[in-house]
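Structure record follows, encoded as structure tokens.
For this depiction, one protein chain was excluded, whereas all remaining protein chains were kept in their positions.
Our next item is chain A:
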Amino acid sequence: MTTYQEFIQQNEDRDGVRFSWNLWPSSRLEATRLVVPVSCLFTPLKERPDLPPVQYEPVMCGRANCKAVLNPLCQVDFRAKIWACNFCFQRNPFPPSYAGISDVNQPAELMPQFSTIEYVVQRGPVAPLIFLYVVDTCLEEEDLQALRESLQMSLSLLPPNALVGLITFGRMVQVHELSCEGIAKSYVFRGTKELSSKQIQEMLGLMKPAVSGQQGRPAAPQDPSATCRFLQPVHRVDMNLTDLLGELQRDPWPVPQGKRPLRSTGVALSVAVGLLEGAFPNTGARVMLFTGGPPTQGPGMVVGDELKTPIRSWHDIQKDNARHLKKSSKYYDTLANRTAVNGHSIDIYACALDQTGLLEMKCLSNLTGGHIVMGDSFNTSLFKQTFQRVFSKDYSGEFRMAFGGTMEVKEMGVGGTSQWKVCSLNPSTTLAMFFEVVSQHNAPVPQGGRGAIQFVTQYQHSSTQRRIRVTTVARNWADAQSQIQHIESSFDQEASAVIMARLGVFRAESEEGPDVLRWLDRQLIRLCQKFGQFNKDDPTSFKLSESLSLYPQFMFHLRRSPFLQVFNNSPDESSYYRHHFVRQDLTQSLIMVQPMLYSYSFHGPPEPVLLDSSSILPDRILLMDTFFQLVIYHGETIAQWRKAGYQEMAEYENFKQLLQAPLDDAQEILQTRFPMPRYVDTEHGGSQARFLLSKVNPSQTHNNSNGWTQEPGAPILTDDVSLQVFMDHLKKLAVSSST
């Protein structure tokens, strides 16, 4: 008999699915009363070293509007060689190749441990993967040199048969021909003029002229010998491209005093998307934009070229003082949608000390599954290593990145499916799905007592194979009237916290800030009213069961997080944090909401401690992981010992080891995380200690710390409410008969 915790964990390990509720209420009304929607986090390409793909195609239900894939929940008649689809109940014959199956000789896809299974699709032409570099040349020489080197290095990291292309831009946009002959040629576009896809393809010579007798047919978009010129196999052009990259110059147009360089990012991206659209629609492709500043010219410009006009801040946006925001956001949104329709994705690598327009451009990556990497300079370890990790490989030496995904969801009884495009994915990409229970109130629990959902993800593997990953899960229905306690104990507070957080971020990006917090608070109060045990109007009697006890704490930290609090972050930073938050798996997302804190001291082995000011002690070293930063904080005494140099002395070897321990653990994280986090080494009194102090629950502040009763921990100078105060308010509101 497993506990729900174990059940939840086993399911996540096997299927990459975490549901908010693991027992489903059987009516729509009851589902809404649960406050947290019936929903799940799903990681389509979860890494499964123990799950080799099968080399045959999936067996599908014959009904035209069903097409569910054969799975362990289907009833099978081995003698008659027939299976019943568990979604539409259609009886289907097995294909001839399954003639030999029997009770003791079952195909993998019928076995429960293969509720997640991956198929390799053999048919169809092999389409190469494409990497199109779009490079800003308005960079300082040091940065340009570092970027040149990183791009040259990346040619050694690309999949062997990939196609590669290069577009550079500054004031003008240049598309480089990568022919093998001696002379370098490029096609130049003006950075100010918006061009249609057709115009771009014509100007690049990608369109065959219309042949007479083919009236009414559009001009054939593909002229293979022409497209070869701009997108060539890397193994053929690597030497030429290395030289070309090595000779890249800074944008030659002089930048007058008090001005920004003219950067035509909008047109550059439009040319890139148009080139791929015309030449290789529906193949896995990545447009990789490398930019060192905001777009200042042409469609999609984010700020003008006058330095005295700063780039928009949150304050400007709230006061409706951001001139270009609406127009350029719309421009990039249209471009992003086109890219997604073509099955391509766009990455943004933005390295600059000031903002680069991520707020306007984020949809390019968010809608296509591309990455956003934000750094200070291309000549930093953060950029270089994060960029290297784009090409990282998994346990079997294959690239983690995957392309051209479409994900379909089938549910029993609804009779319909829903499909999404995820043009670029990796093993940690996680989607949140929300389900609506449609049964009427008081209708009987559906036949079989279980609901089933099937996720079918088709994608192009980095080896260019097409693959299909199928995950089929089921949960019991329960009648909320009589089984509310069972439903309550099936609550997954971690998954629910992340799901509600994603909903919050979605609202924050479309609504005003304070409204989101009010909404979040209201949901929390409703949840506590529904599931808390209390006597009316008696806050001290309030209690939550174990399956919900951590949830309020997650909400407390979420309210303070940079995902819902834009204070102290630029619009670009907020966009960047939110971008990563809504695509990571549950464990990483939870780290972002409520950072991990580990303590190292002489008093015992390293241990996780409360994210609280009381954990900050003079004789401890703390390691905090917020996902975006790794902070090592040395307590006051430790810092003094370090300064005095005790670690250099032989008889204080254990102190040296104490100092080393958090560094070793930090290294573990630094070696694998994408994107690479910032690394902060600080101590008591250090200015960088603020990263730790702003995250911990300020249970002790300058307002409430008492000089006489020396409680452990350092008081934090803040007016923020502490978790204790938050909980007190929550209990009061939950038990109140007037709320």
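In the analysis below, contacts are C-beta pairs under 8 Å (C-beta built on N, C-alpha and C of every residue); 3 or more make two chains touch, one makes a residue touch a chain; residues count from 1.
Please note the rule applied: contacts and distances are computed from a predicted model.
Undergrad: Name the absent chain by its UniProt protein name; which of "Globoside alpha-1,3-N-acetylgalactosaminyltransferase 1-like", "Translation initiation factor eIF2B subunit delta", "6-phosphofructo-2-kinase/fructose-2, 6-bisphosphatase isoform X3" or "SRA1/Sec31 domain-containing protein" is it?
TA: "SRA1/Sec31 domain-containing protein"
Undergrad: Determine which one of A:52, A:95 or A:246 touches the chain that has been left out.
TA: A:246
Undergrad: Looking at A:250, A:678 or A:732, which makes contact with the chain not pictured?
TA: Touching the chain that is not displayed is residue A:678.
Undergrad: From the list A:16, A:37 or A:72, which touches the chain that is not on show?
TA: Of the listed residues, the one touching the omitted chain is A:72.
Undergrad: One chain isn't shown here. Among A:156, A:440 or A:481, which residue touches it?
TA: Touching the chain that is not displayed is residue A:156.
Undergrad: Just name the one of A:91, A:185, A:441 or A:603 that touches the chain not displayed here.
TA: Spelled out, the listed residue whose C-beta touches the missing chain is A:603.
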